[in-house]
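Here the structure is laid out as structure tokens; the discussion comes afterwards.
Left out: one protein chain. Kept in place: all the others.
We just call them A, B and C in the order they show up, numbering each chain from 1.
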Amino acid sequence: MVNQNYALENDKDTLLAMYREMLLARRIDERMWLLNRSGSIPFVVSCQGQEVMQIAASFALNKERDYVLPYYRDLGVVIHFGMTTREIFLQAYAKGEDPNSGGRQMPSHFSQKKNRIVTGSSPVTTQVPHAAGFALAAKMENNPAVSFVTLGEGSSNQGDFHEGLNFAGVHKLPVIFMVENNKYAISVPLNKQVACENISDRAIGYGIKGIKVDGNEAIEVYEAVKEAHERALNGEGATLIEAVSYRLTPHSSDDDDMTYRTKDEVTNEKSKDGLERFKNFLFEKGYLTETINDDLESEIKKEINDATEYAEDAPYADVSTINNYVYGEKGDH
Amino acid sequence: MVNQNYALENDKDTLLAMYREMLLARRIDERMWLLNRSGSIPFVVSCQGQEVMQIAASFALNKERDYVLPYYRDLGVVIHFGMTTREIFLQAYAKGEDPNSGGRQMPSHFSQKKNRIVTGSSPVTTQVPHAAGFALAAKMENNPAVSFVTLGEGSSNQGDFHEGLNFAGVHKLPVIFMVENNKYAISVPLNKQVACENISDRAIGYGIKGIKVDGNEAIEVYEAVKEAHERALNGEGATLIEAVSYRLTPHSSDDDDMTYRTKDEVTNEKSKDGLERFKNFLFEKGYLTETINDDLESEIKKEINDATEYAEDAPYADVSTINNYVYGEKGDH
Amino acid sequence: MAVLTYIQAVNQALKEEMEQNEKVFVLGEDVGKRGGVFLATSGLYDQFGEKRVIDTPLAESAIAGVGIGAAMYGMRPVAEMQFADFIMPAVNQIISEAARIRYRSNNDWNCPITIRAPYGGGVHGALYHSQSIEAIFANQPGLKIVMPSSPYDVKGLLKAAIRDDDPVLFLEHKRAYRLLKEEVPEEDYTVPIGKANTVREGDDVTVITYGLCVHFTKQAAEKLEQEGINTEILDLRTVYPLDQQTIIDAASKTGKVLLVTEDNKEGSIIGEVSAIISEHCLFDLDAPIHRLAGPEVPAMPYAPPLEKEFMINAEKIEQAIRDLAEF
Partner (left out) sequence: MAVLTYIQAVNQALKEEMEQNEKVFVLGEDVGKRGGVFLATSGLYDQFGEKRVIDTPLAESAIAGVGIGAAMYGMRPVAEMQFADFIMPAVNQIISEAARIRYRSNNDWNCPITIRAPYGGGVHGALYHSQSIEAIFANQPGLKIVMPSSPYDVKGLLKAAIRDDDPVLFLEHKRAYRLLKEEVPEEDYTVPIGKANTVREGDDVTVITYGLCVHFTKQAAEKLEQEGINTEILDLRTVYPLDQQTIIDAASKTGKVLLVTEDNKEGSIIGEVSAIISEHCLFDLDAPIHRLAGPEVPAMPYAPPLEKEFMINAEKIEQAIRDLAEF
């Protein structure tokens, strides 16, 4: 629940900026599904249910300095770090101009060096040691940057999670690990993935700080990340944050979640949707009104329409480019 | 410290049997170093400083049923589970008759199916998921067997540790993981391996029981393993035990430990040697006398002399056998 | 006989082996209620229960490693890697452990595990859901690698793999899952591991290949027959260790050899096939040994035109056979 002492709570502009990004992420995601179901794009993997924690966390970072290593659901993180709506649709359509991979990778394999969004792959959890590596490098160079890496709770059972967090613990690295616990790894429910009560308790085994937050509560997430960020910059080392919410969509456009969970369960979880909750909170605070909200919605709709059109019309990379960039031009010296 | 209520404490026969095995392990190990330094065998990796925890733990297991997955220092475990002194020297000399590998593996890569000593390799920690696999199979077959696996504290930082313990936690498997914390991974001291206070605290992240014991205190180790064994058989799942002692020798016969630790440190730790402590305890209890001890020593010496001689004279496997046993004779059906 | 797809043949083989031998069980990600993301294990959870159809945590090294432990105990685990691309975290368990257990224990222990994994491209899978991974493992004595090309072979080879006393990597082409259908006997049968299969006789050009490329080669051969070019097709079936004698015979027969793989060329298993031929029947050759393979890039891109450019297809094979025939 929102703690009345949080400073952010009274910062109307920031709260509205957060809301805008959350809403944008949700609306982009919804459009992706429409495009997928109508046959325009072959694949979608969603952020729905996790936008709130993603945006809230991102706002607690320094977007001019920090490095982010997002996983495939982190549309919110990359929006905040500067990827444009057009660029997001370009990657969904796999067009040559896509800054993430030039259409080489599947959608949601984010990358954009100029915004310090680090390229990711499909095998889960490999980004966790990378994040430790960025933090190690920043520390070696006295660069006051933090690395922020996310993963699903299912992915926290990979060996790379253990090895990456332990390395960060031993070397007291400025890195924030955020587990987005949406209670499923595809069809496997939480209790078949782990037997522990809290993923965040794993922090103790690495000698780092661990904290669990309600991922549907923007301000709670923001404060946890903010504190972790300060600790990182103060040389106090890494933090493991577990943010709990729920995956509101099927795993991806290839999945049928009704084979392993019930409609009732999903409906019930939908009623806790953090985006709705945040919106209501803004209404209660008087920061958001129907008019502001409607304007926002139509502005976003326009932005998405434009981006969709642009991406749809953009060309694929030429087939002759298939052999490019296996190695750099400069070989050895 | 020894708790006065432990039943084992008054079981003279068992205590003396434990002592005999500990002493045998120590004396075999010492002989190995002599043979190495005189050029008779190319390699030794020691159990010295860890015999007490190994033997004490093994006594708490069921040696007719349980499966053990020892690591390279676990001479004590394999002695208890039935490997003879001759067989131990046969593997040190890499002779054809060696039951562990027929001279194929380096010394201390233990294996003997008839005694349920599971074959191990050099890459550390791979045995941890195997132990979970044995426990899973035993559970599936309603076989009241427990699997017992050991590893060094350095090895507890491998991904396989995390994945194996998590699997055992989720499936509530009858397995005991014992970390033999001897404070070094070759030259790397504990504080450069982990930042946590206790390796045993990692148990919480897997929803299993964790316990830390003084590895130089035989009865403390015995009781912890005994309890873990009961829990396993009762369907209460896995236990992680951290047993702390010290590596009294260099890492192996190829190592020079004076490049990274001091003589003083080693001398100081030697004064806490669990074997000496256990011996004194038996003297105090009146179970051991100088006469009994001397008899034991000379009996063991004879056994070791015989084994050394036997192994030295035994033939190597014929070179023509190099191609044997890559695959089984029966292929597909 | 019922007509089964390639994936149905996988499913049927698993079901029958589990019925016949209660030591057989499956483990992997989403293999339970979900029946696997490709439905390979569909229905097994309901029939055999969660004790024999085990949804594992998301951790491939444990899937392999726990399976290896159970196999050493005496069970017959069938481990699923959700995509072959995700077998990489399990390489240590497969190479250092499964492949070496019998040899290192001097035949005392063995490890009868089957590891299934869907490989291959042409499914909009991009870099990490399209790879051919066989070459990574095709240098490890102790391991067998099977790559079936048809529903009939799938059923017979998967049964043989499960009954094999040594570890078998069983690679299924995911594009073949629903593309390939044929009549598959209801009764129990196995197809021998370690033997290549002549799927077509011909005396102009020999094509040696495996997996989905066998299908494309058959299409090409049928077309070329109308031009009077007769193609011999050898399906390797087991790509490691290779069936050397059958390869040598097939190459010698026509003297013109085309090797085809969907993998990128350098270091792929058809290099070994080529080496075997030039070691044993160089002087029977009437043309250089030609290799048709993917480009030398890490894996195939997602964008449809680029994916198509990467993939082998019947047209590319047809052209290569024609070139050789005319050599």
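As a convention for this text, contacts are C-beta pairs under 8 Å (C-beta built on N, C-alpha and C of every residue); 3 or more make two chains touch, one makes a residue touch a chain.
The structure displayed is predicted, hence computed values, not measured ones.
Undergrad: For the chain that is not shown, enumerate the shown chains it touches in the whole assembly.
TA: A, B, C
Undergrad: Thinking of the whole complex, not just what is shown, which of C:A13, C:L27, C:V53 or C:L127 touches the missing chain?
TA: With C:A13, C:L27, C:V53 or C:L127 as choices, the missing chain is touched by C:L127.
Undergrad: Who touches the missing chain here, A:L136, A:L151 or A:M178?
TA: With A:L136, A:L151 or A:M178 as choices, the missing chain is touched by A:L136.
Undergrad: Just to verify: which one of A:N166, A:Q193, A:S253 or A:T308 makes contact with the chain not shown?
TA: Final answer for the missing-chain contact: A:N166.
Undergrad: Considering the whole complex, which of B:R104, B:H130, B:K183 or B:H229 touches the chain not shown?
TA: Hidden-chain contact among the options goes to B:R104.
Undergrad: Write the list of subunit A residues that the hidden chain touches.
TA: Looking at subunit A, the ones touching the missing chain are residues 67, 98-102, 104-105, 109, 111-113, 118-119, 121, 123, 126, 128-138, 140, 147, 159-160, 162-164, 166-167, 170-171, 324-328, 330-333.
Undergrad: Which parts of subunit B are in contact with the chain that was left out?
TA: These residues of subunit B touch the chain that is not shown: 42-43, 94-96, 101-106, 109, 121-124, 154-155, 157-160, 185-188, 192-194, 254-255, 259-260, 316-317, 319, 321-323, 326.
Undergrad: Residues on subunit C that touch the omitted chain in the whole complex?
TA: 61, 85, 88-89, 91-92, 95-96, 99-100, 103-104, 127-128, 135-142, 240-242, 263-264, 266-272, 274-275, 277-280, 282-283, 285, 287-291, 296-299
Going forward, only the chains that are shown with their structure count from here on.
Undergrad: If you average the CA atoms of subunit A and of subunit C, how far apart do the two points sit, in angstrom?
TA: Spacing between the chain centres: roughly 36 Å.
Undergrad: Averaging only over C-alpha atoms, locate the centres of subunit A and subunit B and give their separation in whole Å.
TA: The computed centroid separation for subunit A versus subunit B comes out at 45 Å.
Undergrad: With centres defined as the mean C-alpha position, give me the subunit B-subunit C separation in Å.
TA: Chain centres of subunit B and subunit C, defined by C-alpha means, are spaced 41 Å apart.
Undergrad: By the touch rule stated above, which residues of subunit A touch at least two different other chains?
TA: Touching at least two other chains: 157-160, 192-194.
Undergrad: Provide the list of subunit C residues touching at least two other chains, using ranges where the numbers run on.
TA: As it turns out, subunit C has residues touching two or more other chains at 57, 59, 61-62, 89.
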